[in-house]
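Only a single protein chain was left out; the remaining protein chains are all shown in position.
After this line comes subunit A, so read on.
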Amino acid sequence: MCKRTKEDVCVTKTFRHRTRKRKKAIADIISTVEFNHTGELLATGDKGGRVVIFQREQESKNQPHRRGEYNVYSTFQSHEPEFDYLKSLEIEEKINKIRWLPQQNAAYFLLSTNDKTVKLWKVSERDKRPEGYNLKDEDGRLRDPSTITTLRVPVLRPMDLMVEATPRRVFANAHTYHINSISVNSDYETYMSADDLRINLWNFEIINQSFNIVDIKPANMEELTEVITAAEFHPHHCNTFVYSSSKGTIRLCDMRASALCDKHSKFFEEPEDPSNRSFFSEIISSISDVKFSHSGRYIMTRDYLTVKVWDLNMENRPIETYQVHDYLRSKLCSLYENDCIFDKFECVWNGSDSVIMTGSYNNFFRMFDRNTKRDVTLEASRENSKPRAILKPRKVCVGGKRRKDEISVDSLDFSKKILHTAWHPSENIIAVAATNNLYIFQDKVN
């Protein structure tokens, strides 16, 4: 178990997305990170539409210090830039979300989505190749049939391991607005995709139609007051899902109640604290991420300044609220000027739902232990992340005398933000995306 107050988190590996020209391109910025259900694979998507999958090494007795390190397993271009000629709009290739399907055979399947199109990818290994074709030679060139005098049976011969990714399904043309979430249902037959105003339910086998299960688009767009910001299926109940809104509310819907789930089953909203009322209150209350706990009993939401844990059985207020970077509350105007106030941070649970993690600025990320109520701030930076180095807790000085190892609020680098993090489903291994760098941290082995 990762002890929050002691320096037990060490660096395993650092990866950097890099273009061929070795320049810090916008396309290399990591936009999503996701472990698969076993934790063996870790997928990242970037703004250039690429997906990079890392695989954990098998632990070796010969090299115990290299316990389960992650190495690049596969890289492929998932989405390309497109152009909507009707609206004269460019469709970004940025990967917004990746979601893994549970493994059912030797191949791996994942969903990746940009603003408009969801794709199902099959990632499989090939370590044999057929040789001895009759109609084509070893280079693949076709042979003249008139020159063939004998027939032979092709045989499979070993080859260097090759990992290939093939698009198996393309789910397109179902979203007018920008897709912000995808979530695989626990029935493993359906999944949903959510944009700003609608949520669609898909079957993996059917690409030419989807069911619209939530539609909050008003008849008159001038009356629009809120949008959908995130959505997720319940981990065990295939009929239940939640979606969050820009007003800071969460709605839980039951697909058994009606075909169109515009009417929620539960509505989670916390009354606004009048003392925290400010000019930008409505913006910072927008929920950027919502996640069910692994148990399915709780949901966690992230708004601009806090992380909240809600009990599904209590709708009027969260059971826990954690201040991520409350020192920014007095800086909201500046953050509005530099657009940082619009940043959408994600949040994750650990495998046992006892610790939650989220990102912040200056490449800081925060962990909160729900049981001990302790929290820690760590930094993902190349200077502090030598392999097997122990991470030192960081602290932000909010006022008064700044200690030696503290950093003042004014010194924070708001261009370095950690929006995307992931936690291994069963072990204390975390993946943190900082711009175009991916950091993998895990518990130190004593």
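Criterion: a contact is a pair of C-beta atoms (placed from the backbone, for glycine too) under 8 Å apart; a residue touches a chain by one contact, two chains touch by 3 or more; residues count from 1.
The working rule: contacts and distances are computed from a predicted model.
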item	value
Name per UniProt, for the chain absent here [options: "S-phase kinase-associated protein 1", "Immediate early response gene 2 protein", "Calcineurin B homologous protein 3" or "DLRB2 protein"]	"Immediate early response gene 2 protein"
Contacting the left-out chain in the complete assembly, out of A:D139, A:D160, A:E205 or A:D339	A:D339
Chain not shown: contacting residue from A:V72, A:L89, A:V170 or A:I390	A:L89
Candidate in contact with the missing chain, chosen from A:D160, A:E205, A:E222 or A:E383	A:E222
Omitted-chain contact residue, chosen from A:E69, A:E125, A:D254 or A:E282	A:E282
Sites on subunit A contacted by the missing partner chain, in the whole complex	87, 89-92, 94, 115, 177-178, 196-197, 219-227, 229, 246, 277, 279-283, 286, 333, 336-337, 339, 342
